[in-house]
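What you see is the complex with one protein chain gone and the rest in place.
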Amino acid sequence: MSNGLKSSLRKRDQKRGLPPGTVLYVGKERDQKPRMQLLAYDADSVSETELPSLDALPAEGRPGEIRWLNVDGLSDVALLENLGRRFDVHALTLEDVANTQQRPKYDLFDHYAFVTFKMLRMDPDNPKAIIAEHVGLVLEKDLVLTFQEAPGDVFDFVRERIRSGQGRIRGLKADYLVFALLDAVIDGYFSVLESLGERISDLDAELLGRKPSPKYLREIHGLKQQIIFIRRCAWPLRELVNSIQKMRTELFDEKTDVYFRDLYDHCVQVIDNVETYRDLVASLTDLYVSIAGNRMNEIMKVLTIIATLFIPLTFVAGVYGMNFQDMPELRLPWAYPAVLLLMLAMVAGMLYFFRRKGWI
Amino acid sequence: MSNGLKSSLRKRDQKRGLPPGTVLYVGKERDQKPRMQLLAYDADSVSETELPSLDALPAEGRPGEIRWLNVDGLSDVALLENLGRRFDVHALTLEDVANTQQRPKYDLFDHYAFVTFKMLRMDPDNPKAIIAEHVGLVLEKDLVLTFQEAPGDVFDFVRERIRSGQGRIRGLKADYLVFALLDAVIDGYFSVLESLGERISDLDAELLGRKPSPKYLREIHGLKQQIIFIRRCAWPLRELVNSIQKMRTELFDEKTDVYFRDLYDHCVQVIDNVETYRDLVASLTDLYVSIAGNRMNEIMKVLTIIATLFIPLTFVAGVYGMNFQDMPELRLPWAYPAVLLLMLAMVAGMLYFFRRKGWI
Amino acid sequence: MSNGLKSSLRKRDQKRGLPPGTVLYVGKERDQKPRMQLLAYDADSVSETELPSLDALPAEGRPGEIRWLNVDGLSDVALLENLGRRFDVHALTLEDVANTQQRPKYDLFDHYAFVTFKMLRMDPDNPKAIIAEHVGLVLEKDLVLTFQEAPGDVFDFVRERIRSGQGRIRGLKADYLVFALLDAVIDGYFSVLESLGERISDLDAELLGRKPSPKYLREIHGLKQQIIFIRRCAWPLRELVNSIQKMRTELFDEKTDVYFRDLYDHCVQVIDNVETYRDLVASLTDLYVSIAGNRMNEIMKVLTIIATLFIPLTFVAGVYGMNFQDMPELRLPWAYPAVLLLMLAMVAGMLYFFRRKGWI
Amino acid sequence: MSNGLKSSLRKRDQKRGLPPGTVLYVGKERDQKPRMQLLAYDADSVSETELPSLDALPAEGRPGEIRWLNVDGLSDVALLENLGRRFDVHALTLEDVANTQQRPKYDLFDHYAFVTFKMLRMDPDNPKAIIAEHVGLVLEKDLVLTFQEAPGDVFDFVRERIRSGQGRIRGLKADYLVFALLDAVIDGYFSVLESLGERISDLDAELLGRKPSPKYLREIHGLKQQIIFIRRCAWPLRELVNSIQKMRTELFDEKTDVYFRDLYDHCVQVIDNVETYRDLVASLTDLYVSIAGNRMNEIMKVLTIIATLFIPLTFVAGVYGMNFQDMPELRLPWAYPAVLLLMLAMVAGMLYFFRRKGWI
Partner (left out) sequence: MSNGLKSSLRKRDQKRGLPPGTVLYVGKERDQKPRMQLLAYDADSVSETELPSLDALPAEGRPGEIRWLNVDGLSDVALLENLGRRFDVHALTLEDVANTQQRPKYDLFDHYAFVTFKMLRMDPDNPKAIIAEHVGLVLEKDLVLTFQEAPGDVFDFVRERIRSGQGRIRGLKADYLVFALLDAVIDGYFSVLESLGERISDLDAELLGRKPSPKYLREIHGLKQQIIFIRRCAWPLRELVNSIQKMRTELFDEKTDVYFRDLYDHCVQVIDNVETYRDLVASLTDLYVSIAGNRMNEIMKVLTIIATLFIPLTFVAGVYGMNFQDMPELRLPWAYPAVLLLMLAMVAGMLYFFRRKGWI
């Protein structure tokens, strides 16, 4: 987790001194070549093409056809600039697409709208790791461009719906596709939150049931870092969806208004959950600290009881182990049992004292 | 409690990939068939009917008659969709009705208003558990639809008032019924808060009176979780009532304005109480930690006093237990009493030291 | 204190199921019959009457006369409803008057203004207890109605001024009387805060001077609860005074504007003080915890010094107390003094070590 | 410090029951008679007069002359009321002048503006004490009245500038004089903050360098109280300067706008510094607590090492000090050296264990 945060700043420094608007890929080096998939559809037909290069992309779609071009991999700057020229995208937008540290935002240009955000999902290889991917999205008339850092995303459900024609997606315009993609992203947030929720719930059960181990602390610390991270992604996402609703443009039809309102509600719910988890984890931490303090008290009590019982007895034994020639008690026949009785009485007194203190 | 929070996220994942507007029951599986009750009334008459199926529902009510249809159980999706078609309810609304994780909200559509919220009440079987139920409410002209997860609610008082004709309810329109139902919901919040208040007050008394046990910590932890949960329900409820006041529609008559203003005041009061309880519980936690620290100090003091008194004495006894052949003191007849006196003097010195330190 | 908070919720439950607007006395049961006092005055004359019943109240005052009717005791619901009918007061207002848990608020009706708030004063019988009383106030033209839970209030100064004709009160209208009453209420807050301030200052002195006892913790806990309680009363009071300034009505003359502005300043000052006290008490708690930790450190140091000094010495004595037949040292004549010297050297080494650690 | 806070509430109670607008001196009793100084100047001339009584004040200044009348001492109520009548000042203003607990505020009346605030400076006799003085200021056309609790202020620099004619002050109107006075007040805040800053910096150095003593805790506690106090003075001061900018009146010339904007920036900077200090002191407290905890750990480690090394050895010695007749080992000639070797081996084992634990 913290590595993710670290790397999210490390690469930015490469940009220092470059003129603003320079497109520079700022992200983890990935060696694979970018992949481009084109999904073109209208109410009646769907076609999917894997594009070997940008030249393979038809200049225009058929009338009424919606085209979704997804690019996996941001490291090929020339490709991005090519795309920018082809679809008339501003250099600052391309800069934001390539800069994987860019904060989520919504920007409106003359003939297109630009959205960038973080896509979250659980790492399939590590049930406790979150994969965050920077995604850029450009909406033009009948065209949606999406840019991802690497293959693998949360959009498969959307693709499936386009292919099968299920739901409204085939009958509506490109703005609805944008909504569907954002909705899939937020569903991804929910699924990440669900995983967090289960881990919090497990910690809760463990804390109340068994002895908490130091491993427990690290787990809580990791949860806190992940919650900090998700908050940082979710708050600007909410702003972003809000901006889409506020800064109206003809790219978004009035008919999709109700869907974006719904999306906004989901964003608020994500944030609600994150804040709730923050409070719950804080409460767990408090509880852990108190329980650890209790255990300390218990340990100290055992030590104190043992020491308080035996140290005085040992002293008495020590006294009668002294080698003075003139110790009259030593010669009395009943002295030994008497001393043993005295010791017993001391123990009884101590135990009474402990009981009154409420220690045993 | 935490189970509630957990499950509130777990089921949502089933929805991933479904097109928005798909009605899917997201909640605890409940096997019972939905129950439908129709309560129709005007100023002069009341009729109550248990509907076996939707077909038994008359197409229209008599003129001036208010009809309240209550549905217990959200798992029968076909029924919901049927109802949606019959009363012209948007698919997104039905989705929110069926999604028990939906955040409380108020939405205005062309010919109806939709409200969803959480209904809280104490579990009759467990005096410390809170039952939270997702409720959806649709207000159309002369018609109110309510959807609940399961039988059992806080609306019985409202039903009773309709039956008996007590108060204004029979003389006013459907908007007043909505107010009366929301008012009953908020009364439920107050009754839950009252129970929390008593538990806080009991903890307070226990903490000041007796020795706090670890059980105490768990009780506080549980209270914190419940307060976090209620906050999460109450804040959006306030927003919701505020929205009803702000986003006016002809469905709400001006005459009920004063009642919704009152309702809003009650919501604010609920939140006031929740925040106060949060502060009180935080103060209790601080106090507990300090008291536990005090107890630790006390235990350490006893240990230190015992050890400090006897360890030096034991050493002295040890010295005269050594077996050197040439220890002249051992042969002096007054040596033994002298050593005992020396020990007494050491004890006296220690006790003086402790008293000056304020330990005894 | 916590009992007050507890009871403030307990009784509300009785209201569940009653139609909104039902007047129900929600407060501590008080057996005494309500008392009604009428104070009528104009610039030239004052008359005070104890009313045996509502019938004794003249229908109208003389022209230009201001009438202030004070009711002590809210348990006689019939009386309240009677008054409501007589002065045309809305049922919801009467409900708020009788509901002692009602949050402070300001409401404007057609021909009257309604204010409800908490009146605070120190308990004359217990220098650390705060008495909070629910007060309702109705302002009509030339008429002020006040409703209190029980006899005893902070209004005596106002009555005295009316009687003596001191200040502006006799020359101005009923709105100025309302101002004077609210001003008296806020003076009551200041006097409660002054008492808190002294207790905080005493705690501060005690903490810095003497050894803090566990009693200290309870005192701080009690202060926190009272500060939480006063905050909860004072913030809505400020809102209320602000609303009076904002929601202007002809009931309030422009000439009293400057007085309500002044009142608002006083409310802000109350809140300022409460927040300052909160911070001060938090700082005291931190200090207490640190001082307790310091004491623990000191105790541990004493224990460690004693144990570290004597445990090794006791071991050496133990070695020469062993009964092996073949221990050559035991027979050397200078062995005993040598061992004693060795022990002294060990003590010296330890003391040097402790001094270097800065422990002694 | 806390005494200051205490007294700031104590005296207010004397006011209870007096009609609003009663001028009552609420502050520390000071026996000296009020002093009045008149400073009259225009672009060409300056005259300074110590006024023995109000009668000595000329009715009007010369045309174009600015007059600044400073009153030291608020206890002579008759004088205040006299001044009020003479310069037509509202009774509520005089009340605020005399009430040293009044919160900083800005009020605009028909022909004058009223400002009241706290003047802070370090006590020349105690390098850690802050002197806070209540100051009232009335601005009329060509006239400034200032009221202070006691002689000694931060205005000497302003007086000097008027006398010497340095800067713009002699060429501008009375509003610039008000600005110059407020600027001097804020410079006083900076000088107090500077002193706090040095103390925080010294604490920081002490904490990192030497062993923190309990004195340290009290110093931090005192700093916290002072920061709480300065915050309480500075925030309303900012509001006040903001109000002067917002609620424009002809008393303030447009030309001084830029100066008040500057003043506002300084207020913001004061608050910035206070908040920064708050955070720094909080961080110091955390660090102190952690360091104290570290010392505890170290002490415990020493104790544990000593006890763990010697307690088992002492036990072994004890075994061979037993007096059983039939202990064959005792008679073996090599037994004693063997036991000593065993003990050495035990010590070595322990040391190895401690090193693996990282304790030594």
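Here the chain labels run A, B, C and D in written order, and each chain numbers its own residues starting at 1.
Criterion: a contact is a pair of C-beta atoms (placed from the backbone, for glycine too) under 8 Å apart; a residue touches a chain by one contact, two chains touch by 3 or more.
A quick note: this is a predicted structure, and the numbers were derived from the prediction, not measured.
Enquirer: Please identify which residue in A:Arg86, A:His111, A:Lys141 or A:Arg295 touches the non-displayed chain.
Expert: Touching the chain that is not displayed is residue A:Arg295.
Enquirer: Tell me which of D:Leu51, D:Leu79, D:Leu251 or D:Met296 is the one touching the absent chain.
Expert: In the complete complex, the chain left out is touched by residue D:Met296.
Enquirer: List every residue of chain A that touches the chain not included in the displayed model.
Expert: Listed in rising order, the touching residues are 2-3, 5-6, 8-10, 12-13, 15-22, 90, 92, 101-103, 105, 107, 211, 214, 217-218, 221, 224-225, 228-229, 232, 236, 285, 288-289, 292-293, 295-296, 299-300, 302-303, 306-307, 310-311, 313-314, 317-318, 320-323, 327, 329-333, 335-336, 339-340.
Enquirer: Write the list of chain D residues that the hidden chain touches.
Expert: 156-157, 160-161, 166-169, 179-180, 183-184, 187, 190-191, 193-194, 197-198, 200-201, 204-205, 208, 258-259, 261-262, 265, 268-269, 272-273, 276, 279-280, 283-284, 286-287, 290-291, 293-294, 296-297, 300-301, 303-304, 307-308, 311-312, 314-315, 318-319, 321-327, 357-359
To be clear about the criterion, only the chains that are shown with their structure count from here on.
Enquirer: Under the over-half criterion for shared residue numbers, do copies chain B and chain C use the same patch or different patches to meet?
Expert: Shared-number fraction below one half, so different.
Enquirer: Roughly how far is chain A from chain C, going centre to centre by Cα mean, in whole Å?
Expert: Here the centre of chain C sits 42 Å away from the centre of chain A.
Enquirer: Can you list every residue of chain A that touches 2 or more other chains, as numbers and ranges?
Expert: 321
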